[in-house]
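Complex shown without one protein chain; remaining protein chains in place.
We call the chains A, B and C, going by the order they appear; numbering starts again at 1 in every chain.
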Amino acid sequence: MSKHMITAEVVSQSRITEDIFSLVLKAAEIAKEAVPGQFVSLFSGDASRLLPRPISLCEINKNKGTLRLVYRIAGKGTKEFSAYKAGDTVQVMGPLGNGFQTECKSPILMGGGIGIPPMLELSKCLAEQGIDKKHLHVILGYRDSAFLADEFKKHATVHITSDSGLVGRKGNVVDCVREENLTGDMIYACGPTPMLRAIKRYAYENDIPAQLSLEEHMACGIGACLACVCKTAEVDEHFKVNTRRVCKDGPVFYAEEVEL
Amino acid sequence: MSKHMITAEVVSQSRITEDIFSLVLKAAEIAKEAVPGQFVSLFSGDASRLLPRPISLCEINKNKGTLRLVYRIAGKGTKEFSAYKAGDTVQVMGPLGNGFQTECKSPILMGGGIGIPPMLELSKCLAEQGIDKKHLHVILGYRDSAFLADEFKKHATVHITSDSGLVGRKGNVVDCVREENLTGDMIYACGPTPMLRAIKRYAYENDIPAQLSLEEHMACGIGACLACVCKTAEVDEHFKVNTRRVCKDGPVFYAEEVEL
Amino acid sequence: MIDTSVTICGVTMKNPVTVASGTFGSGMEYDEFVDVSRLGAVTTKGVALTPWEGNPTPRIAETYGGMMNAVGLQNPGIEEFLKTDIEFLKKKDTKIIVNVCGHSEEEYVGVVERLQDEPVDLLEINVSCPNVKEGGIAFGVDPKALEHITSQVKQKAKQPIIMKLSPNVTDITEMARAAVAGGADALSLINTLTGMKIDIHRRAFAVANRTGGVSGPAIKPIAVRMVYQVCHAVDVPVIGMGGIASAEDAIEFIMAGATAVSVGTANFRNPFATAEVIDGIEAFMKEQGIRSLDEIRKIL
Partner (left out) sequence: MIDTSVTICGVTMKNPVTVASGTFGSGMEYDEFVDVSRLGAVTTKGVALTPWEGNPTPRIAETYGGMMNAVGLQNPGIEEFLKTDIEFLKKKDTKIIVNVCGHSEEEYVGVVERLQDEPVDLLEINVSCPNVKEGGIAFGVDPKALEHITSQVKQKAKQPIIMKLSPNVTDITEMARAAVAGGADALSLINTLTGMKIDIHRRAFAVANRTGGVSGPAIKPIAVRMVYQVCHAVDVPVIGMGGIASAEDAIEFIMAGATAVSVGTANFRNPFATAEVIDGIEAFMKEQGIRSLDEIRKIL
């Protein structure tokens, strides 16, 4: 698995909610090697913004050599990206991070907010592995309006929740998994830290292994600068302290590995 | 004469030599008030480059509301401009500076290198004022390849010189004016400082008034920061020292006003 | 009701926004773009007792995300300044902060004395210009010299005095304490960071003075840090500056503890910058339900 830094062409971009965009990039070298749960670093075209913007892979199309990224406008960098049009180019580094381990039979995928996009590629991979729709549960948590939900429905059983109750049932993804009494042999989750914390607890209580995708501010994106560490339960083998790098050792960790 | 800061659309851009470009901008407010010898500040679209790039007006089309700028790639800013295409936009401030005083009967215009572009609008204005081609002498000095020369020929008597002798006669514009024994009642000049210095001497020797367009690095471009001063013979009325501002009091000065 | 006004040493500015000395002239030139009366205050370019030539050109160079200047405090001297600049400003509905420079303690004191009965609200004493050999920076990096000149100026000043601090020091709080010990009524910071740029193709310094003062967005994090440190070390109002180009930047300085803020280098890129900062602060207050800037000042 080697990393690439390439100039990628924008294939298409569309706005899918008020502030969420879907960007498809031609990035064959990266797509070829990428797995679900990995991310790329996008670099701003404006030289006053130096650092990479890490964005998860929402879809990987190995045939077409394209990557789909779904992102929310959070600041100036993502704002800039949202103005890109087909034919524009952007510097992209990837694939980065470890990705999800996909061995399982009855997975429960939980995505909260802008943690939902990486769940799409994952669910497609799991479906391709032969997991039946009725054993492939996806719980999506929104603030108040849904996005991407329909795209999961082809191959997964989708449960929708929202904080406001405006779409799906009112509540969060953990409320949902509890209420639905869903069981499985692997939890995959990505979303805000409080959500991951609740999922970690749920997984522990129900004795289900859980893979959590974390976020941290990054500089190098490849493991060299130690900017992006998370707290771990155990002392790291090389670092000799209780931290691991989100960009390289993660972003996906088993729940018991990390302290949230 | 008021100044504007506008977002101008690129009408067209063409490359006229290896490293010289011609850019036409839609900037009606500025075109409306501009006179030959004035300049505009172009701002980089990249936020790491803060300061304006002063560029002289090569042509002013008041009907179409357009400005033509002819510039050489000198660094990163002009390099960026050279990639602009029709439909792109750029921040422009102008019109800036004083411009040439056009009262004269038999002018000699001298442009050296990238000092040639402002001479084009000036010569057109003088021609429009009714000065006959045979009394309107334009001497253009190049390094080794010519540009814009043909555009002067319609309304002016053009003399071409080059350092290398590859185009026109070998030598500089002052050699030329001396050899041709040209006389007139006003010299207008723009070009590198050594050239302006020689022209100042020639003008003095021959008792011809001369208007010289100077260059200096700028920050505000409007007279507020005192970055762009030139040395003057007399103490400035307000500044009480021997300097004047190229951006506001100039860029055009009478030869006897400035020390070069 | 949103109240954007702030009070510095008894002088009430209708909003916290002024300009960084030397970047705005006395406002005449920018008046074509922003109505100078909209500003909380205008801080003038530095003025000395007699006319100063300033440095040779090039006086400025661009740097990454900022610029470097070595203008060298060119100014027409106090008499012409009063005739032209103050004459212009006193017709505007804005407070007037005069930035004072000198080659010697006597020159600073001379300017301050001359201003005693003029329509000037505050005096900003620039002891931190890195671009003039005598005076300027010398006072700005030595706490004893700073305390001494502050007390000299304070004795003669009729208006409150703001000492403008240099960031080119090991411990900015030591300088702040020295200025306050000398009698400073307020502080302003930061002045420029001393820098150098070499044009490798010409094999020459980019500004004739060799070194220049770095300003602009590039230096903002250093300025915010120093403003924060000073606001937590001494008890006088602080005017914060260094790279402010937007309302967000201004609010960052206010949260760090600044009472007012100055827009400097940003004017060169965007002549509407001051007005945009003023409008943006008001919009932010509205959005967040902040009635007075006291609610967010020094909240960290």
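Just so it is clear, a contact is a pair of C-beta atoms (placed from the backbone, for glycine too) under 8 Å apart; a residue touches a chain by one contact, two chains touch by 3 or more.
Since the structure is predicted, the reported quantities are computational estimates derived from the model, not experimental observations.
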Which residue of A:19, A:33, A:180 or A:216 touches the chain not shown here: A:216
Hidden partner chain, touching residue among C:193, C:239, C:261 or C:278: C:193
Touching the absent chain when the full complex is considered, from A:10, A:28 or A:47: A:47
Absent chain, residues of chain C that touch it: 63-66, 68, 141, 168-171, 193-198, 200, 203-205, 211-212, 214, 217-222, 224-225, 228, 243, 248, 251-252, 255-256, 284, 296, 299-300
Missing-partner contacts on chain A, residue numbers: 2-3, 5, 43, 47-52, 93, 216-230, 238-243, 248
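The rule is simple: only the chains that are shown with their structure count from here on.
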Centre-to-centre distance between chain C and chain B (centres being mean Cα positions), rounded to whole Å: 35
Distance from chain C to chain A - Cα centre to Cα centre, in angstrom: 47
Residues of chain A touching at least two other chains: 47-48
Chain C: positions in contact with at least two other chains: 64-65, 217
